[in-house]
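Quick one: the structure is below, questions incoming.
Here the complex is missing one protein chain, while the rest keep their positions.
Note that the chains take the letters A, B and C in the order they are written out, and that residue 1 is the start of every chain.
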Amino acid sequence: MPLNAYLIVGALLFTIGAAGVLVRRNPLVMFMSIELMLNAVNLSFMAFAHFLDSVDGWMFVFLVLTVAAAEVVVGLAIIVAIFRTRREIDVDELNTLKG
Amino acid sequence: MPDYVPVLILMGLALAFAILVTLVTFVFGPKKPTPEKLAPYECGIEEIEPPRQRFPVKYLTTGMLFIIFDVEAAAILPLAILMRQLKVLGFVELLIFAVVLIVPFFYVWRKGAFTWE
Amino acid sequence: MLNLTVFTLALPLAGFLILGLFGRRLPRALIAWIGCGTILLAFAAAAADFISMLGTAQTSRVADTTFFNWVASGSLRIDFGLLSDPLSAIMLLVVTGVGFLIHVYSIGYMADDPGYWRFFSFLNFFVFAMALLVAADNFLFLLAGWAGVGLASFLLIGFWYTRPSAVAAATKAFVVNVIGDFGLLLAIFLLFKTFGTLGYEAILYGNPASGHSCIAGPFCPAPLAIHPAGATLTAIALLLFVAAAAKSAQLPLHVWLPDAMEGPTPVSALIHAATMVTAGVYLVARAAPLFTAAPGVLPIVGGVAGGTALFAATIACVQTDIKRVLAYSTMSQLGYMFMGEAASGFSTGIFHLTTHAYFKALLFMSAGAVIHALAGEQDMRKMGGLRRKLPTTFWCFVAGGLALAAIFPFAGFWSKDAILGAILERASTTGIGGWYVLYAVGILTAGLTGFYTFRLIFGVFLGQYRGGEIAPHGAEHGPPEPAAAPASRPNGRGREVASRRDPLARVHDVGAAMRWPMLILAVLAVIGGFYGTPFSNWLGDFLAPIAGTSPDVSGGTLALNIALGLAAAILGIALAWLRYGARQASFAPTRNPIVVFFENRYYVDALYDHVIVRPLLWAGRLLRRDLEGVALDGGTRGVGGVVGWSSGVLRALQTGYARNYALAIFLGATLIVVYYVMQR
Partner (left out) sequence: MILASSVFDFTPTAQDWLRILPELIVLGAALLVLLADLAIPAKGRGWLALVGLLGVVAAAVVTAGMWISGDGLTAFNGMIASDKAALFADLVILFAAALGLLFSPGYVERQGIRQHGEYYTLLLLAALGMMLMASAASLLIVFAGLEVLSLALYILSAFIVARPRSQEAGMKYFILSSFASAFLLYGMALTYGATGATALTAIHDFVARHAAPTGDFRPLLLAGLGLMAVGFCFKVSAVPFQAWTPDVYVGAPTSITAFMSVGTKVAAFVALARVFMVALGPVAAAWSPVLWAVAVLTMIGGNLYAVTQRDVKRMLAYSSVANAGYMLVAVVTGTQQALAALLIYLAAYATMNLGAFGVVLALERSDGLGTVLEDFNGLARRRRGLAAVLAVCLLALAGIPPTVGFAGKFAVFYAAIAGGRLELAIIGVLTSVLGMFYYLRVIWAMYFVEPQPARPAPAFVVAPAAPPASASAAASSSTGGVAVAEPRIATTVRADPAAVSVAETPHVVYPGTWLALALALIATIALGILPGALVDLATQAAQSLLR
């Protein structure tokens, strides 16, 4: 398969993820969308690494994987903290800070 | 550049969709929520108990800790492959990595994150 | 040659710091000693510099001491240095000398004010900033001083901050001054871009020894190899003049000065008459080579200055608030100074600056004494007949008034004569009609000056007293507001009845602390002009290395000029006598359209209000209901309107919804990508 095929799939996934962040209101789903964006990037990295025959892309993928995991944990931690004071979480309810 | 035109079009479409959905819900969305409307099941049967039940927070805590310690191990993989080439200092590096993981592990343990009560 | 200028700066700064930090706990006497003592020592340092300069050959009267390297990287190199040359020496003498007298005067004037320490610390800060302004040896630290005096002026106008009018006036002054600062900053950037440096020596005067060269001009020994384009020079000079006009209240940036009279009277005397407002005059004289070399700028300066002189003088003729009369008179006299400079008589401008400092400070002090005596009354319609009650003040006022009206041989006569002479000389050598017009404006203004000055004197001191009964103390002091003055004498009922027979029974003339500075300045107002007579122009010669030689006026021109100037002034005084002196002065409202026009200050403020402020506010209200509150708070109403409105629109975008923020990020990213696609 040509490089472009991978890249286009990556771009599509990335855009879908971004759209998910924009339209969903549940923070968990938003996290998932962000994970999708990160994995879309991973796909691009791997494609590039393969076609360029370069090791840098693989290293990046490892890093992104671990970072993504850490992000999930931190996100969940914040959600748990919010759950302690309110019953539901809708990101749109978090809007006392504005202006 | 022509190769990427479809991508751009798609991005544009996604953007338009996002704006459209936001706008539509904002403009046309009903502004008068009633308890019935918000109820999760609309098949006419009264709820027996609240449909949404919480996981115990402990479960989440353990899960989070598992993820973090599990996935961070992935970072050891490249190091392991190159272990021979990296010589002693590579091993030292691995140790430092381990210490960075072990100290927080010890911390959460002592803070009682692994006990169920 | 000595260069003790650093002490002239450091002492007031030390006074400011001591008073600012510990003043609250210090006894009043000590505050006064620190406040005045530091300025006196600063004056001594300036005087020592001056005397040692007199003992130096005229060609080498420059001492530029670099204290530290402020910044040096690559081509950017700026030192903090203090310059002692004839121009800065004269300016420092005036600033510290008059400043000292006004400090002493303030001991008496502010005696009852709770903010005593604050007042003296601000005043010391002002002297420091002004000294930095005139002693800096490069444009950057000129700017530092420039901003500093603006800040000091802002603080002192708003000194009685419980009065809304004082706060409004302070804000107005600040806004106009920021416009000027902006002009100066842009001029500095342009200077830097053009010359690659900011030092006076390199840009203005040149010094072959150090390899610097300067722009071509009459004062430049080694003209710059690459002459900057005339347009650049013009732009720089015009920007400098914008700064000067804002600081020196020239049209159309004059609106703040009359309002600045909300400050305590010593502030009006020191800052808004004697020193700070002359910073613009100083700047033009300092940058004389630039103004001379820049094509087409000096006529603009002359036009603006002449317009201001006449404009302000006409308004001064109809004002009834005695401080406002003097404020407009200050504007008018500043116009004179710029007129002299526009006619290439840069030293005549400085000459008038010095004499004006004496007599205008004196007039303000005398006005302050009147106000003090009348418990805060500033309206001359409620004065009259004060000559017997306030003899010292009266005679000081007369001395100052004669100097202001330019009557022979008072100080103002010589300096105004020098300016008008320079303009007439310029007119006759160039033969351009515009200079003759400017000269006519000068003569007309001289007549008006005589008129309004003596209208003031006659109205205040002659005739019958027209006001009500005077409380023994209180002056114009706030806080609390002057309206609270009656409340401060709860048992006044009985005394009020007793004193009704003579409403001025408790009015007394000034105390020692106020009297001596007034007397010294009165003497200076009488004799202060003798160092610049057309027959032996010592000051002109002294300043010549910096400001260039003034046009030489002699013979028929001189005689004509003196005759015309004196005739105009005497005519003005005579008119004032007929209207206000010979019979009981009448300040009844008039329907005379010209007077009404003048009384409304040519409707300039109203024009600003209607043309700029109101439409903006209207537009703003249309778009955002609560604009007015925002705008009034945000500074000037006009600027605040636009800013407040756009700020409101932006804030509406800051919805607090994370998804909207994410959308903004996404949109930004899309825009960037689309931009790149469009590029190709």
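One rule holds for everything that comes next: contacts are C-beta pairs under 8 Å (C-beta built on N, C-alpha and C of every residue); 3 or more make two chains touch, one makes a residue touch a chain.
Treat the numbers as computed from the prediction; the structure is a model and nothing was measured.
Q: For the unseen chain, which displayed partners does it touch in the full complex?
A: Across all of the complex, the chain we cannot see touches A, B, C.
Q: Residues on chain C that touch the omitted chain in the whole complex?
A: Within chain C, the residues that touch the unshown chain are 68-76, 114, 140, 143-144, 147-148, 151, 158, 161-162, 167, 174, 178, 181-182, 185-186, 189, 192-193, 479, 630, 633-635, 640, 643-644, 646-648, 650-651, 653-654, 656, 658, 660-662, 664-665, 667-669, 672-673, 675-676, 679-680.
Q: Suppose we count only contacts with the excluded chain; which residues of chain A make the list?
A: Within chain A, the residues touching the omitted chain are 7, 10, 14, 17-18, 21, 27, 30-31, 34, 37-38, 40-41, 44-45, 47-48, 52-60, 63-64, 67, 70-71, 74-75, 77-79, 81-82, 84-86, 91, 93-99.
Q: Could you list which residues of chain B touch the chain missing from the display?
A: 1, 4, 78, 81-82, 85-87, 89-90, 93, 99-100, 103-104, 106-107, 110-111
To be clear about the criterion, only the chains that are shown with their structure count from here on.
Q: Let me have the rounded angstrom distance from the C-alpha centre of chain A over to the C-alpha centre of chain C, please.
A: Chain A and chain C have C-alpha centres separated by 63 Å.
Q: So which bits of chain B are touching at least two other chains?
A: Each of 11, 15, 18, 22 in chain B touches at least two other chains.
Q: Specify, in ascending order, the residues of chain A that touch 2 or more different other chains.
A: As it turns out, chain A has residues touching two or more other chains at 18, 22-23.
Q: Hey, which residues of chain C end up touching chain B in the complex?
A: That would be residues 659, 663, 666-667, 670, 673-674, 677, 680 of chain C.
Q: Tell me, which parts of chain B touch chain C in their complex?
A: Contacts found on chain B: 1, 8, 11-12, 15, 18-19, 22.
Q: List the residues on chain A that touch chain C in their complex, please.
A: 18, 21-23, 25, 91-92, 94-99
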